[in-house]
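Every protein chain of the complex appears in place save one, which is left out.
Then we have chain A:
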């Protein structure tokens, strides 16, 4: 469509700048509002929100039930909502079932709880391969699952965004909710890692 007309005329950064100039001049984009959105998603909203949801679910069985039954409203209880969070379904990992989230078509992702998606989530290889050969992809990402663990793949869409409730690691019974929050990684809530009692960080 417009691709043939615009591509090749200028680097992508210049195309972005042109669009921004026009939209600001027309009063269609308020630069201050735009800065606020960028700032919010770049530094304020991140997987920390999701980690708080997970830690609450681990320490409050009634919250956990509400979360699994009606994710969006349970997440809203903690004050998290907004674009791309209109319908969030939370799926629970157990000893026998491991859930993994993908968006095979583009990059749908629950922004209000996990922030913006990491680059590997948007990568064509992850999107295609995790559906076809999840066990292999997970192993490549550092997660070896036993053969008897069932892997469920959840394909996000514009209607539903998924978040994984990871298993609470053994040996954390005496930790407070706040201390548990610090253990929960982004990758564990996408389902490509488990939560460790001593976190080592995520796939880069």
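Quick note on the criterion: a contact is a pair of C-beta atoms (placed from the backbone, for glycine too) under 8 Å apart; a residue touches a chain by one contact, two chains touch by 3 or more; residues count from 1.
Operating definition for what follows: contacts and distances are computed from a predicted model.
K.L.:
The complex lacks one chain in this depiction; which UniProt name from "V-type ATP synthase subunit K", "ABC transporter permease", "Nitrile hydratase accessory protein" or "Monovalent cation/H+ antiporter complex subunit F" does that chain carry?
P.N.:
So the chain that does not appear here would be "Nitrile hydratase accessory protein", according to UniProt.
K.L.:
Taking the full complex into account, find the residue in A:73, A:94 or A:158 that is in contact with the omitted chain.
P.N.:
That would be A:158, which touches the missing chain.
K.L.:
For the chain that's not shown, point to the residue among A:30, A:133 or A:177 touching it.
P.N.:
A:30
K.L.:
Name every residue on chain A in touch with the hidden partner chain.
P.N.:
Residues in contact with the chain left out: 1-3, 5-7, 9-23, 26, 28-31, 33-35, 37-39, 41-43, 46-48, 50-51, 83, 105-108, 115-116, 118-119, 122-124, 158, 181-182, 184-187, 199, 201-202, 204.
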